[in-house]
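Here the complex is missing one protein chain, while the rest keep their positions.
A, B, C and D label the chains in the order they appear, each numbered from 1.
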Amino acid sequence: MLTNYIFIPIAAAFIAYILNKRNRKAGAVITALVSAYLLLSLTALYGRWDITQSFNLSLMGYKIDFLLAVNPLSWLFAVMTAAISILIALFSINSQENFKFSSVFNLNFLIIIGSMIGIVFARDFLTLFIFWELMTWTSFYLISAGKKKMAGRAAYRYIILSAGAAYAFLMAAIFIFQQTGSFAFDSAAEFLVANSPAQSIMLLLVISLPFIVKAGIFPLHIWVKDAHGNAPKEFSPFLSGMMLKIGIYGMIVVFYQLSFFKIIENTIAYRGLPLLSYLFALLGAVTIITGTILAIRQEDMKKLVAYSSISQMGYIIIGIAIATPLGFSGSMLHLMNHLIFKSTIFLALAAVIYRTGTTKMYEMGGLIFRMPLTFAAYLTAIIALAGIPPTNGFISKWVIYQALIEKGYLFLAIAAFFGSIASFMYVFKPLSTVFLGQLKPQHQNIKEVPLLMKIPMLILILVIVLFGVFPGIQMNIINQISGYLGIETVNYTLYSIQGANGAWNSLLIFNIFSAGFIIALLLFSFAKKSKLVGLLDTYSSGEYITDAESYHYAYQYYRPFDRLFDNLAAKSLTDFYETLTKNLVRSGEGLRRALAAGKLQNYALYSVLLFVILAAVGWII
Amino acid sequence: MNNNFVKGSWQEILDWAQNKSINMLHYCTGCGAIELPPTMTSRYDMSRFGIGPAATPRQADLLLVTGYLSTKTLRRLIYTYEQMQAPKFVVGFGSCTINGGMYWDSYNTIKQLDKYLPVEMYIAGCMPRPEAILDGLLKLKKMIADGEADGYQRYQDNLEYYHQNQEAVLGEVQRTQ
Amino acid sequence: MIDIIYRIGHFVLITVFSMALGLLFMGIARKIVARIQKRYGPPVYQPYLDVLKLFGKDAITHGFIFDFGAIMALGGVIATLFFIPLGSWQLYSMEGTVILVIYLLAIASLGMAMGTVGSGNPQASVGISRALMQMLGYELPYLVILFALIYRYQTSSVWGLMQAQAGSFLNWNLFAYPLMAAVAFVVLIGMMGKKPFDSMIAPSEIGSGPVVESGGKYLGMLLLQKSITIIIELALYVNLFLGGAENILIFTFKMLIVWVLATMFGSLFPRFRIEDGIKFFWKWPLGIAILQAIYIIT
Amino acid sequence: MRNEKDLLQLMNAHFEPLKLEIKRKQNVSVEFKKEELIQALSFLKSHSYRHLSTISCVDWPEEGEFELVYHLFSYDDLINISLKTRIKRDPGIFQTAKEIWPVAEFYERDIHDFFGVKFKGNDNLEELILENWQEIPPMRKDFDTRKFVNDKYEWRDYNGQKHTD
């Protein structure tokens, strides 16, 4: 029963590929239909957490069984995947008119959706690994389908990191299989708890490697900027909305289902929190700071939003790592809100790219008059991202702050404050450079995006405001998840959440804000009607503005602020990895020249030698 | 807020408020501008009558033409004047704005200011002293209070006359859209 | 139903009261600065006349976003008034109001930013980018201080923090944590954009920054927004560090003292360049705030 | 530390000046032919006369010539030397001193604005002080300001009688 949620999208993928060859829009329509079907059937699944499905396979004498099961956590992720994919499919129906690889895009996109649902329903390492690899490879093709030259390099870096981490995951899984005889999570959990803490911690860290890479946590976040920046404009929302979250899903599985917290209970603790999970929280904090500082510097809007995704993921990781009920529900709230407003931002920017063709912010300006709805969508989304009260962004950040203050983690709180206040800066930069200011001559005759692209943006705006006023809807699924994972639940009502020391009422905030707005509106309309004046009739200290194009401030918007971090950004991590790979290749080259020297018999000798060593090792273990 | 309602008692209140707080545009057009700092600062202190400097034409009500006007400055002054908003007043300093003053035979300065901009009042003195400026501005405040200072109205009514004179002297003039 | 009407009446009363008080404070500030500069200066009720004149003048607009920005700025600031206890007047002693106020003020500045940049003037964009950078500068130490206070008194509502300082004036936070009060005072000057930290509206560098295109009623609304912001920030400071007050008169008197000190402090300093401003905020104030927070946590 | 006489001997030694004159203490004026002036400028610059005060131009319509005067000053000799030369009025062309003193470019633009003298080698000779000026350069003697002002601006008439008649 569960398998059809996985195999229908994958099957539809090939149909979409064939159909799309003939009619350009067919692929996207099929994706939309499939994801609509998934969404409906998955929501019908709500509440029946006991469905499991398993089938086994015997291979070389070992009995391997693949387990699939539904639980609140996996249900939430599956629904989120389906929801975001239907919006993106709708959006890409006519935003891909002039996109060469649209049939390949739809093929991979559907396979990714299927594999993601597969990952989420998997209850054992092997199925998890199979669907994980499927997802990684198809997303690799999709990223490299973006801008030719740059996308290639970004895709390579992405695939090397993910593949390395996945194979480490496989080694640890096989090791556990040898000890417990089965890949299932529950049996692995008992084994790890019983095992000596040091070894099980090592195993769990290796298992969580692919999840850290996928979630873009600090040391391994370098692939995110290039992958997002160069992926095709329709795939970026999915990439930053959903793909980063799957890494978080994996972390939650490691922390709770594989009982990482129970194992490190007794290790040395810092203010009541085991040191290792505090380390994870610190990693999250550093992700926030680096993501924010680098986001402010970017001139390409997609890279800017990519870095902001990294810094927002930092919040979620902090929430999970401090393992308090408030922290967990805050991070789950933020996870859902981030998906919503981040995909709105990416869709709005995709609409702008669809019309103007460029992603560089200083090549645009004054688009508010030509694309008002895109501006409205972008504005609501950045109000949410900046965490300003009437929207959902504020609620999740507020809960995380409560969790941090309750336990008194000062440095995490400083990073969180820095991240949220600095988000005003990098959020306002695209608004002011792309939408406001003087209109560029070449964008004079731009029209608003077609209807089919407007619908997803409108839906997302409504969802942002809806969840902003009634967070209770999100809270009931989150409480079921925390119940399933064994964390006490946070009590809430439809529009208020119980913080560390008092309830928070978002409906009231909305009413008060609208009351204030009405008073200001009354005051505004009381005075004389003002005369509309063109954008060129502005204060230029008496001189005449000859060309509007140069009367627009867009390049290096926060130069004084960036100057403070110039040397920090210069020593960015990518150079570190570059140098690492360079001398790795050099040493390999030296070794090869020294040993093989091109003669055939040397090769034969070495292979025999290798075979002998392997046989010996196999015999010892 | 249509205009006839505004014309009634409400206009007196607005005139009263307008004369109590005037923003003077910070644009030193001619040599008389050297007497403005002493009037604005500690010794003669123009701000005790509610008159303060404003940086841009949008925020300003009062345009001081301090002394002679070269054609280049006049072209920019007209552009700035049209950027200012409705109850706006122009005050001319010294004899250069009345009949060209000491530069009556200069090829580059205009001879009569009120052919190009509606002038509320002139303040005498080849560069009027701070006391004369204050006295002039106090009279201007009284004129505003009584509603006589309607230079901007005169400019709107015979716009054609002013634009013709301006084009005659300056050739083409840049208009605000 | 009666309760709703009472609430709305109370709400409008507080808005008008704080606008009037804010404008009076601005008049007093102009008088003090004038006295320091050895001159009389405008009468104390001058801001009321300015606002009345501005609402009577014609104005120009650059399109929808220019109006929407001004309205959103004033609306956001009026909404913030709800959550600050002014003496005994307190409409909603809800939880989390401390952090909420910081973010509601952010609505106002975002609204003003959007409106003024919508005027298409690069000097306005430069002013706004400086304002946002400075906001990051002074907001960090302020939030660390709030973090310490909330942790210390285990309540995150302004009303709760005020109650915690009840009793003799000895246990006001000003005396309990003098260093933190000093840092908060410097941050207060930065938040209100007074002299050493007013590079975002620097007339000589960028022609009075964001307000370059706002004339007539837009300037009037910005003045009202500034007056209410002054009252909010002063009320926050008095509530957090001077123990609030029983009735409104004592409260206003305390606010006046802090306001006069802030004006005098600023009138003798030339304006920072924006990166020196941020460096200043992140050097001493942030350092002291973190030390104080560590002292409180352990 | 040369005094005025040594300076004049130096000039005589290297060039054939048309006229040498000691005007006052620390003030000397020398007249050159058109071709020699630029070499004299660079020669003097290398001999401690590194300060170029300004370049003046005088219009002699009777002789049909413009007179260009370059004022130099030396911080060592503390002597002010004015180098003069005469150029024909109708073509009114002279070489630029831009290579020796870059600031001369603006003095030449100013003279071009008011006298119409064209300086070969100084490429941006557009208007510096005046703004779209159609008549002949105003500082020339044959430009009658009174007539120009009469037809362009009209003076205020005090009940029928102009204050200027």
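Observations, loosely collected:
Heads up, the rule we're going with is that a residue touches a chain if its C-beta (ideal position, glycine included) is under 8 Å from a C-beta of that chain, and two chains touch if they have at least 3 such contacts.
Keep in mind that, in the parts below, contacts and distances are computed from a predicted model.
The listed choices are "Stage V sporulation protein AC", "Domain related to MnhB subunit of Na+/H+ antiporter", "Heme exporter protein B" or "Membrane bound protein complex subunit mbxL"; the UniProt protein name belonging to the chain that is not shown reads "Membrane bound protein complex subunit mbxL".
The chain that is not displayed touches the following shown chains in the complete assembly: A, B, C, D. Touch with the chain omitted from the figure is made, among B:N19, B:S95, B:T109 or B:Q166, by B:T109. Contact residues of chain A toward the unshown chain are 360, 362-363, 540-543, 547, 549-556, 559-560. The omitted chain makes contact with chain B at the following residues, 25-31, 33-35, 37-38, 41-43, 53, 55-57, 68, 70, 72-73, 76, 80, 102-103, 105-109, 126-127, 129.
Contact between chain D and the unshown chain involves residues 23-24, 26-27, 29, 50-54, 56-59, 69, 71, 73, 75, 78, 80, 82, 101-103, 105-106, 110, 114, 127-131, 138-139, 143, 145-146.
Keep in mind that, in the parts below, only the chains that are shown with their structure count from here on.
Compare each chain's C-alpha centroid with the centroid of every protein C-alpha atom shown, and the nearest one belongs to C. Distance between chain A and chain C, defined via averaged C-alpha coordinates, is recorded as 36 Å.
The residues of chain C that reach two or more other chains are 56-60, 207, 212-213, 216, listed in rising order. The multi-chain contact residues of chain B, meaning those touching 2 or more other chains, are 56, 58.
The chain pairs satisfying the stated touch condition come to A-B, A-C, B-C, B-D. The residues of chain D lying in touch with chain B in their complex are 130-132, 138, 143, 145-146, 148-149, 152-156, 163-164.
Chain B meets chain C in the complex at residues 13-14, 17-18, 20-21, 26, 41-43, 45, 47-48, 50, 52, 55-56, 58-59, 61, 85-87. Contact residues of chain A toward chain C in the complex are 366, 368-369, 372, 375, 379, 383, 386-389, 394, 398, 401-402, 404-405, 408, 410, 413-414, 417-418, 421-422, 424-425, 428, 431-432, 436-438, 499-505, 508-509, 512-513, 515-521, 523-524, 526-528, 530-539, 541, 551-553, 557-558, 560-561, 563-564.
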